[in-house]
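This is the structure I have questions about; it appears just below.
The complex is shown incomplete by one protein chain, all other protein chains being positioned as in the whole.
Residue numbering begins at 1 within each chain, and the chains themselves are lettered A, B and C in the order written.
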Amino acid sequence: MEWLRRLLLPVDQGSEFAKHIDNMYMAIFWLSVIMFFGLMVPMCYFAWRYRFKPGRVTPHQTHNTVMEIVWTVIPLLLCVGLFFWGIIGYMQFAVGPGESMEIQITAKQWLWQFEFPDGTRAVNELHIPVNKPVHLVMTSEDVLHDFFIPDMRVKRDVIPGRYTEYWFTPTTVGEHVSTCAEYCGKGHSDMKAKVFVDTPADFAKWMETGGDEWMHHTPEEWGRIQYEQKGCQSCHNVDGTRSKGPTWKGIWGKPVKLNNGTTVIVDEAYVRESMMQPGAKVVDGFENIMPTFQGLLRENEIRGLVAYIKSLQ
Amino acid sequence: MEHTLTSGNVTADRPRPAKNYLNETTGLWSWMSTVDHKRIGIMYLGAVSFAFLLGGIFALLVRLSLLNPQHTLFGKQWVTAEMYNRFFTLHGAIMVFLFIIPSIPASLANFVLPMMLGAKDVAFPRLNLTSFYLWVAGAALAIGSMVLGAVDTGWTFYTPYSTTTDGAVGLMTLAVFILGFSSIFTGLNFIATTHKLRAPGMGWFDMPLFVWGIYATGVIQILATPVLAITMVLLLIERVFQIGIFDSRIGGDPVLFQHFFWFYSHPAVYIMILPGMAIISEIIPTFSRKTIFGYRAIAYSSVSLALLSFIVWGHHLFVAGESDLANVIFSALTFLVAIPSGVKMFNWLTTMYKGNISFETPMLYAMAFLFLFAIGGLTGIFFATLAVDIHLTDTYFVVAHFHYVMMGGTVIAFLGGLHYWWPKMTGRMYSEKWGRVACALVFIGFNMTFGSQFIMGGQGMPRRYFNYLDQFQPIHAFSTYGSWVLGSGLFLTAIYLLASLKTGPLAPDSPWGGTTMEWESSSPPVVHNFEEQPVFEHEPYDYRHRTVTHV
Amino acid sequence: MSTHTEHADNPKAEAAKYLATLVVLLILTAITVGASYINFGSGNIVIALAIATVKAIIVGLIFMHLLHDKPVNAVIAVGGFVFLGIFLMFDFIDVGSRTNPQPINLHAPPAATAPAAAGAPAAGAGAAADTKKE
Partner (left out) sequence: MSTTTVDLHQDPHGHGGEHDPHHQHHFTTMEQQFDTSKIGMWLFLVTEVLTFGGLFAGFGLMQNKYPQEFVAAHEELKRWAGSTNTVVLLISSFTAVMAVLSARTNQGKKCAKYLWITVGFGAIFMCIKAYEYSADFAEGLFPGKFYSHHGDLIAGSHGYATFFSFYFMMTGLHGLHVLIGMGLMSWLAIRASRGEFSDKYYTPVDLVALFWHLVDMIWIYLFPLYYLIT
């Protein structure tokens, strides 16, 4: 029945918890199938067997206490069983194992920011080592979000003003997607992050260098990838149209008017400053809503973005 | 009581009175100022049908937006994320607050509940009319909020998004507040009517089960809706004054809003489904020509569902930041809901056993209800189980589940009830042939639209998503095609029902051989329902002395 | 309407009963105000609410006639308070049993930036008060 599980649930079972959930899901699924046919087969049979015949006399059956007790008690027992099974599974998710790696998640419209205990930070890209329990401690800077990793079968709301948490242990190396599962406005469906489950060696390497992928791209390409991954695209368009923030197309080397009345030329220094201190120079007609990327972008990523903006003529 | 049943024939067993509630007085003002529960029921029927049309248009737009991941029609992108967010918000808000909540109670029950009790009217006729005009005012405000900067919060108005977003959220919350009082007055009226206006000799356990269902609904309307009203006021005040209750930026607790909201909105689910179940409890014995099995069990299960509905709302918050202790308690209580729902299913099936079943349109809808509600109910078990809920909540699985209950349950039952009482309400028979065709279209279209969403949800497609992964494209497209089939079925229903008003054959007093008291009136009934006060003589579904020879 | 007016047979006695009820209510008010000046710790709120409940019950039974009225009205009244109690109880269960996890490297309270979707002005005083530890 693996094909059925693959149809009804995500193909990847990225954690022990996912296998547990899948087993429960399939058990309830088959229970439901049995009960569904247990209801529908009699219905169809009665409909056919007792279809209208002129003059047929129907019996006056008002109740049958034994039967009614049976069909009250049996479902009740099933429910009690499922309830306890559900709690056992839930506790794996809500109560942590002894030792785990903590990752702090900060959500904002519309990007995910991850921070490791040593201060390493990343945006929309979460690297975790395989077979090591992960403890997510999450908060939001604006509205409700929800960090959902379908392949791990885990999700919990990310709430402004307080922290929420959950645990899971990834068991297979590979790339997964996490999505926002609590409606948060315009960019809700674009608020995705990549979850990379790495081998311990790869993970250690990533922690040191932030990965080596940038070496395989031209700076412009690398910049475009950052544009898509770090959440720039939720506020900046590259086709010349206005969004929450100004477009990037055709601005390089041109003067722009700021909201304090002065004018500035778009060059590398200005672009860098806008990423690190977005509030310092705000383009006229836009609100100061951009979060700072200080400490979130590596040097190679900043250079890529500068090159990408330069290429958008 | 032992008149021969000549179902389907135009020959009524007594002459039609010349004057009935439709033609006793005429003119627009005679309708607008009426306190006759039947006319108010008809006005409500028109009003909620309009809301259903409006909400349905938004539903089709939502589905059309998701036809392909590029959101293109004829090669051009036609919808943006902002528009999509408004579509689903308006679809949800209109369907829940303007359509489903008042649908069965305020239109069908308003018409038949007093007649089932042998009463001349509801307890407070003018309050009934007030309720209708409050609905109109609420609808006007809701539509006003669409025109004056639409709302994009989702129908749930979760804070802090709803306290900070632009748009006419204030107007929409005001609309919901007013609609709440419309609903309260309806419920209040039915409870008082049931208590005090039963026909001479009719005890509590002599009432038709429809009345039990509507009575239980009224209890929920009275107890839950005020909390919604005050929640909407608090939300409005939070937006204007920033008092710091729901908005976390100023010290509020967004999860508290969800508690307040779901303390109403979970019981509201039962405001929607209990009347649906109540209709099924009428249709099945009538078309099986057999007394209902387990009358008391069904009556008690209606009331116990109403009461249980108040202690399970926390299951909407399992992953929303509710404490583990509360999660466990709410999970346990949620499972209890399965029991009375199951009891009803078993009783309906047993009623069909050894019956004499014919398949006119209302019965087809009743069987569709059993099919769809079984799926809706069983998929609820997935959510009650804490661990599985973590994965499935906030995905399309939830969307599919509650549409199976709300649309597959309530709306299908509403359609069944509409066809069941249409001859009584209008005095005309509709086209049986087109009725069956439309029922089949609705049934197939519905399963295409929402059955497929169980698969998407399980695979991890979150709800309220504008941009989705390409892998879901075929299922989304299939679901959208299903929505067209469903829409065409409903459109067809509207056409033949309206056509029957002009061309339908005259209806007999009791076209289906129903045994409850409303069938003792003429079709359509006279102004005060009965020419003489009916007296309770036999239990509501007594077929012992009736042998049907002809359909 | 004789069933409801059984006590009106003797309006004087009825009036005296109402007056006595008023006196009891006033005495209870005096007690509750007096008790608030004495420090019972967390007992104060319990005492105040207990006395308020006694007063509310007296008003319901005597002034609102529930004692001699048809039972259905009393059932309705009690039902309202029971369901209010359910609402309060579960809210407090949740809020009272929440754990408050804190990350290891806790920064300054998250700066509450205005959500990008909003043109709404940022909150006034105490924007960061929500991170106060319970």
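What we mean here is this: a residue touches a chain if its C-beta (ideal position, glycine included) is under 8 Å from a C-beta of that chain, and two chains touch if they have at least 3 such contacts.
Worth saying up front: this structure is predicted, and the values here are computed from it rather than measured.
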For the chain that's been dropped from view, list the shown partners it touches.
B, C
Candidate in contact with the missing chain, chosen from B:16, B:120 or B:546:
B:120
Touch assignment to the omitted chain, from C:26, C:67 or C:104, lands on C:26
So one chain is hidden, and I want to know which residue out of C:45, C:67 or C:104 touches that hidden chain in the complete assembly.
C:45
Name, in rising order, the residues on chain B that touch the hidden chain in the full complex.
119-121, 123-127, 130, 181, 184-185, 188-189, 191-192, 195-197, 222-227, 229-231, 234, 237, 240-245, 250-251, 253, 256, 260, 528
For chain C, residues touching the missing partner are 1, 3-5, 8, 11, 14-15, 18-19, 21-22, 25-26, 29, 32-33, 36, 39, 44-45, 48-49, 51-52, 55-56, 59-60, 62-64, 69-70, 72-73, 76-77, 79-81, 83-84, 87-88, 91-92, 95-96, 123-126, 129, 132, 134
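By our rule, only the chains that are shown with their structure count from here on.
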Based on the averaged CA atom positions, which chain is farthest from chain A?
C
Between chain pairs A-B and A-C, which one is joined by a greater number of C-beta pairs in contact?
A-B
Indicate the whole-number Å distance between the mean C-alpha point of chain B and the mean C-alpha point of chain C.
34
Determine the centre-to-centre distance between chain A and chain B, using the mean Cα coordinates as centres, and give it in whole Å.
34
Whole-Å distance, chain A centre to chain C centre, using C-alpha means?
41
Show the residues in chain C shared as contacts by 2 or more other chains, in ascending order.
112, 114-115, 117, 119, 130
Provide the list of chain A residues touching at least two other chains, using ranges where the numbers run on.
142-143, 160-162, 164, 185-186
Where on chain C is chain A touching in the complex?
100-105, 110-117, 119, 130-131
Residue positions on chain B within touch of chain A in the complex are 81-82, 85, 152-154, 158, 160-161, 164-165, 248-249, 251-255, 288-291, 293-297, 319-321, 324, 327-328, 331-332, 335-336, 338-339, 342-343, 345-347, 349-350, 352-359, 367, 370-371, 374-375, 378-379, 381-382, 384-395, 454-455, 458-460, 462-469, 542-544, 547-551
For the chain B and chain C complex, residues of the former touching the latter:
160-161, 163-166, 195, 223, 227, 242, 244, 247-253, 255-256, 259, 263, 310-311, 313-314, 317, 321-326, 329-330
